[in-house]
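What you see is the complex with one protein chain gone and the rest in place.
Entry: chain A
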């Protein structure tokens, strides 16, 4: 059975679906990796520059296949885009983003890569800012622990990098 996702209140959207042809345009985004389908308003979907270009160029059918993005990441992305389309108060959006991005490094990684791929500037900025804040003021070892990165630099490479940066430290 096909699994359809309605973002938002499904009961409300079932009523909206009947009136779908009236004023709002809807798109179905289908993640090709796991075959999840998401029905979203076009105004929300075009926050992705890539989807926007496809729609404007007229090469988007009613179902747009989206490679590389997993269903759970797509759901989060649509939730973000919907909020940012509906809300214009900076303060409210700031609070929403703070809560929305209260995720572990793995989820943030998925969002970052997907936002980059789909060219959603606002989301990419928010996630990269969040990651930057997580590692600001930390040592290399601490950064590695937070983001679970393995150190593959040799002692010579570390020394060379330190020497390169040494004179600026003296400023």
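Assume a contact is a pair of C-beta atoms (placed from the backbone, for glycine too) under 8 Å apart; a residue touches a chain by one contact, two chains touch by 3 or more; residues count from 1.
In the analysis below, contacts and distances are computed from a predicted model.
*Asks:* What is the missing chain called in its UniProt entry, if the choices are "DOG1 domain-containing protein", "Multifunctional methyltransferase subunit TRM112-like protein", "Phosphatidylinositol glycan anchor biosynthesis, class U" or "F-box domain-containing protein"?
*Replies:* Not shown, but named in UniProt as "F-box domain-containing protein".
*Asks:* For chain A, which residues lie in contact with the unshown chain of the complex?
*Replies:* 3, 5-6, 9-12, 14, 33-34, 36, 49-50, 53-54, 57, 59, 67-68, 70-73, 75-76, 90-91, 94, 103-107, 109-110, 112-113, 116-117, 119, 124-125, 128-129, 131-132, 135-140, 143-144, 147-153, 157-158, 161-162, 164-165, 167-169, 171
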